[in-house]
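In this view, the complex is presented without one of its protein chains, the others remaining in place.
Up next is chain A:
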Amino acid sequence: MSAILQGAGAGAAAALSPFNSIDSNKLVAHSRSSLSVRSKRYIVAGSDEGTNKSFGSSSLIARRSQPLMIPNAVAATKADTASSSTPSKSGHELLLFEALQEGLEEEMDRDPHVCVMGEDVGHYGGSYKVTKGLADKFGDLRVLDTPICENAFTGMGIGAAMTGLRPVIEGMNMGFLLLAFNQISNNCGMLHYTSGGQFTIPVVIRGPGGVGRQLGAEHSQRLESYFQSIPGIQMVACSTPYNAKGLMKAAIRSENPVILFEHVLLYNLKESIPDEEYICNLEEAEMVRPGEHITILTYSRMRYHAMQAAKTLVNKGYDPEVIDIRSLKPFDLHTIGNSVKKTHRVLIVEECMRTGGIGASLTAAINENFHDYLDAPVMCLSSQDVPTPYAGTLEEWTVVQPAQIVTAVEQLCQ
C-alpha cells in the first residue's frame, strides 16, 4: 500500500482510514513548505498495484479521512496482494484513458486558458479517445483539430503558451513528435532561458508511445530517451489510471513544459480512483511494492512486467521492492536512494533501448550518488537495440519479459 501525498506546510500524518495499516517507521515526512505555492488543500489517496494481472486489476485505495496538508510523506505497508482489499467508501472505476480525460476535462473547466491541440483530438475524440467529448463541450477552438504538421502545431502551441494560453499538445503517437524535435528542443526547452526568464512555456506535450502489439518499428518508439537531454523540460510517465489523472493535472498546472508519456497498451487498465480532486507530484517516484532484498526501478508498462515477476519471485522466497520512477526527468533520487540504501541491489527494468535510454542515465545517476551502498553492480534490463520488428515472436524478444526479470534478480541476489 502506498500513499503519495502533496501538500503545503509541515505537519504530522493524519489519522488514516481503518483498512490502511501504516508502518510508522516507513513514514517519512519532509518539509517542502518553502516551495509549495499551493494553499489549496488536497485529499490525496494512493493506489496500489499488487496483482499479477496486467490489465483489469482492481486496486486497493487508501483514503485519508480528513483533508490535512501533509508534506510528501511516503507511507508504505507490506501488503502486496489485492485479495485482502476492502472496497473503498467512494471512488469510481474507470479506464486509464478515461482517467486522462477526466483530468484534462477538470483542468479545462478550472482554467479557460487550458486548450488542446493535435490531430483528430476534436471531432474524432482522439485516436485513443483521451479527448472524447471535449470538443462538443468546449468548442472547436479550445479542442483544436490541427492539420498534419507536428513541427508547426507544436511551435504554435509554444507561441500560444508564451502569450498566455496553456495548451495540451497531443502527439497522435509519440513517435510523430520526432518531427517536432526542433520546436521541442529549441523553443519548448530553451526559450525560457534564452529569453532571460521573460517567457514561460506552460505546455503539456502528451501522447502514447512504447511498444504495442505488432505496430511496427516506427509506431513503437520510446522518445523519452531522445528527449531526456533537452534542458528545461520535465518528463513523466503514467502507468495507472490513478497516476495518469494525477500527473495530467499536475502537468497542466506546472509552469514548466512537461512531456507526459502514455503507453499504447495501458489505456484500458481499469482502476477505482477517488472522487475527490487530487494531483500527483511531478518530481516524485511511486512506491509500488516495498521490499528488502532488491530494488527494481521501472516505469510505464514495464511496471506490470516487474510486478508479474515479483509474484514469481515472492514464491521463490525473494522480497523485491518495486518502484515506479514516474518522473523520467528529473529522477527522484530521494525515493530511489532510500531504497538503494536499504536493499543494496538495483535492477532497472525499462522499455527504452539499451543505448542511451532512461535506464542508462539512471544507472549513471545511481552509481554516482549511491555507489557506496551497492553490493552488486547496477543491472539494467532494456529493450534490444533493434527496430521493433513486426513479427510477434521477434517483437516479444525485443522487450523485457517477466522471466528475464526473475533471472536477473536471482543473479543479483546470489
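One rule holds in what follows: contacts are C-beta pairs under 8 Å (C-beta built on N, C-alpha and C of every residue); 3 or more make two chains touch, one makes a residue touch a chain; residues count from 1.
What we mean here is this: contacts and distances are computed from a predicted model.
You can't see one chain of this complex, but its UniProt record names it "Pyruvate dehydrogenase E1 component subunit alpha", from the set "Glutamyl-tRNA(Gln) amidotransferase subunit A, mitochondrial", "Pyruvate dehydrogenase E1 component subunit alpha", "Glycosylphosphatidylinositol anchor attachment 1 protein isoform X2" or "Peroxisomal succinyl-coenzyme A thioesterase-like". For the chain left out of this panel, the touching residue among A:Ala152, A:Ala217 or A:Leu374 is A:Ala152.
Only one residue from A:Glu284, A:Glu351 or A:Glu395 touches the chain missing from this view: A:Glu284. Screening A:Gly103, A:Pro202 or A:Pro274 for touch with the missing chain picks out A:Pro202. Within the complete assembly, A:Pro231 is the residue of A:Gly216, A:Pro231, A:Pro377 or A:Gly392 that touches the hidden chain.
Within the entire complex, the positions of chain A that touch the omitted partner chain are 28, 30, 32, 34-35, 112-113, 115, 123, 135-136, 139-142, 146-147, 149, 151-165, 182-183, 186-187, 191-202, 231-234, 254-256, 282-284, 327, 329-335, 337, 369-370.
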